[in-house]
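Left out: one protein chain. Kept in place: all the others.
On to chain A.
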Amino acid sequence: MVEKRDVVIVGGSVAATRAAEAVHRHAPHLSVTMVSDETHPPHERPPLSKVGLNEPLEIETLTYPTVETLRDGGVEIRLGTRAQSLDPARRLLGTTSGAIEYGAIVIATGCEPILPPQFADQPDVFILRRYDDAVALRHAVADPSRTVALVGAGFIGGEFAATLVKEGREVAIIDLAEKPLGRFGDNVADAYIALHRDAGVNLHLGSAVVGTATTDGRRHVRLDDGSQIPADVIVVGVGVRPSVDWLAESGLPLDNGIVCDETLRAIDGVFAAGDVVRWPNERFGASMRVEHWTNAAEQGRVAAINAVASILGEPLTVCANVPYFWSDQHGVRIQFAGHRYGDEQVLERHNEDGKLFVFQRGDAVTGVLAFERRQHFARLRAALRNELDLQQADSILGVVGEGSQVAVRS
């Protein structure tokens, strides 16, 4: 016998949790089941790469307080259950604990980290995606004599490097690219490189890992320039890919994610949220997929509101948000808001408080990236919700005339 639910949510992270909250809030009379392959209840993930080595990392503390509210409100959170198949015509989700028929479904299965084959099956190699990864990694690096190599200079690598350096540990970052965060342009990359160099991180950029070698129980990573990097522990953060393999037979449009419309709808009755979605964002006139926390939270809410609306026959809401991320590294907060098309001019609006890069495309400001400069950044981020030109942006920054000295408004 097939179970029936009004709304089924697939996933156990922030997008799924926010989706459950939104359904519970907007339509408490609807039955809701969350299906998550994790064994832990939904919890915060940003701390997994951010919390200091000597600070506690308890699942009880990380668990979203709302989990209890949802359970009390009748939302079923089915853990340790993996979604296996979807039949949109019959509105049927297949899982490892049986099939569920739904009125509407929100898919928030996120992404999974890529582990290059050369690191597969090696001991003490970690990716950092789940709570258990973080616990195991912290255990592996607890002995201060163990050396750590981070493969990938993105935010996972950068944040964990900063965490280690704070404890006085030797740490190396290796990346194939000469310019980390290169999609934001060379000057942003140079600022990011300087931040890590100044903090004492050993950077090996433009370097490929060609293999590993273990001598007397100590492992090294060999690079293509012949150098050997001590690497008792290896942390790999080289990117992720959407978790959509289970949808291969579903007929859903898949193209580097689930392809949705502007309301996060894939097809009738099927909505998606978070890292797994590719959707046309009307604010930026571009199709995008965003792998960041705030987008997942926003989309979880919108997808759920639309799932409810589809059941009740109400109009759908458009998701036209301003993508955003933040990362705290070596005491510096790096933030970006907007969309990177790839053909913008990068303008610099630095002052003594930090660096601020403005991305301009034609007359439009389409993004801003800042190292610190929190007040200016927050104002520009708010302004980016609407069309913004350089004059308006500079007025927010207190810049008088292009290229002139930056004067901060009191």
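As a working rule, a residue touches a chain if its C-beta (ideal position, glycine included) is under 8 Å from a C-beta of that chain, and two chains touch if they have at least 3 such contacts; residues count from 1.
Going forward, contacts and distances are computed from a predicted model.
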item	value
Choices "ABC transporter permease", "Chemotaxis protein methyltransferase Cher2", "Carbon-monoxide dehydrogenase small subunit" or "Ferredoxin" - which one is the UniProt name of the chain not shown	"Ferredoxin"
Sole contact to the chain not displayed, among A:Thr39, A:Gln84, A:Ser97 or A:Gln375	A:Gln375
Residue among A:Pro65, A:Pro117 or A:Gly168 that touches the chain left out of view	A:Pro65
Candidate in contact with the missing chain, chosen from A:Arg71, A:Arg90 or A:Arg385	A:Arg385
Positions on chain A where the hidden chain makes contact	18, 21-22, 25, 44, 46, 64-66, 293-294, 297-298, 300-301, 322, 324, 326, 335, 337, 372, 374-375, 377-379, 381-382, 385, 408
